[in-house]
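Shown here: the complex without one of its protein chains, the others still in place.
Entry: chain A
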């Protein structure tokens, strides 16, 4: 047998990280934002069937950028983890923090294992609380670290640029229409500074809505409802703001 070339651990890790980052950046960006009544997921997705966002449990949503088969595997693993935990204990015992931890361990072990190629995915796990203060958003990069995010987060594509754009403009207590508009503006920005139009048909939008009476707070926003929200800007957004403010007052 020929002797393998020596590669320093630093170099090996740097190569893996580079590999994973490139894979993730190839995908389109998606953003996750807090708004007054919950958390909204917005991304550009030409497919109607292959979702980037999905429900994990009552209050927990999942978003992923990168390689489809890899994050789909992790998503199903997360659903199984959450359902098993809720079945063995109680529905209240399933938390985003616990799930994020399991994901981080999984991604981290795969990343540092010599036998496996690193996953080219970046995940967001979000949990909507009873109040905006109770909302939790965790970003999970490919290497198994966890970043606790507040307000807004972007992953995939030119995430850095979009993140800084969102950080400057995102405010607490935005209405859903305003948050959605900001998200679309952020996603429309090209890396070279230009802008492009994203038609409503290519947008995938979902919310974790704390005001939903059902136990399961995750809901996809499609069709007419999406069109209505996208149209509601400036003066038209005032009526949509009003009921949400009232609901907040009740809490």
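Some points to look at:
Please note the rule applied: a contact is a pair of C-beta atoms (placed from the backbone, for glycine too) under 8 Å apart; a residue touches a chain by one contact, two chains touch by 3 or more; residues count from 1.
By definition in this document, contacts and distances are computed from a predicted model.
Hidden chain, UniProt protein name from the list "4Fe-4S dicluster domain-containing protein", "Carbohydrate ABC transporter permease", "Proteasome subunit beta" or "2Fe-2S iron-sulfur cluster binding domain-containing protein": "Proteasome subunit beta".
Only one residue in the set A:56, A:123 or A:153 touches the chain that does not appear here, and it is A:56.
Screening A:109, A:131 or A:164 against the full complex identifies A:109 as the residue touching the chain left out. Seen across the whole complex, the unshown chain contacts chain A at 49, 51, 54-56, 73-74, 76-77, 79-81, 83-88, 101-103, 105-106, 108-110, 216.
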